[in-house]
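With one protein chain withheld, the remaining protein chains of the complex are depicted in position.
So, subunit A:
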Amino acid sequence: MTSTQWPEPFEQILRAFLPQLGQETPLKNDLRLAEHGLDSLATVSLLVEVEDAFGISIPDEFLVPDTFATPSGLWAVVEGLSQQP
């Protein structure tokens, strides 16, 4: 799986929260974020950074564990809320 499905800034933000993921390791879309260093506290920081970077506010109903489980889960929400490409 390549990571071309999301823009570079998204990948950069996410990688910063995954200390246990090697720099060269590709960010697969179904990677279990919790198993690679995203703890429950960091989730809120990630939320804040993603919202700021993409100029969005993720509504309450999307703030569920699934949204922060995998890169694709989070990107789906971010993409849905961002302007159409």
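Note that in this section a contact is a pair of C-beta atoms (placed from the backbone, for glycine too) under 8 Å apart; a residue touches a chain by one contact, two chains touch by 3 or more; residues count from 1.
Just so we're on the same page, contacts and distances are computed from a predicted model.
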item	value
Options "Tryptophan synthase beta chain", "Thiolase family protein", "AMP-binding protein" or "ABC transporter permease": UniProt name of the undisplayed chain	"AMP-binding protein"
Omitted-chain contact residue, chosen from A:9, A:26 or A:65	A:65
Residues from subunit A at the interface with the omitted partner, ascending	39-45, 47-48, 51, 57, 60-61, 63-65, 67-68
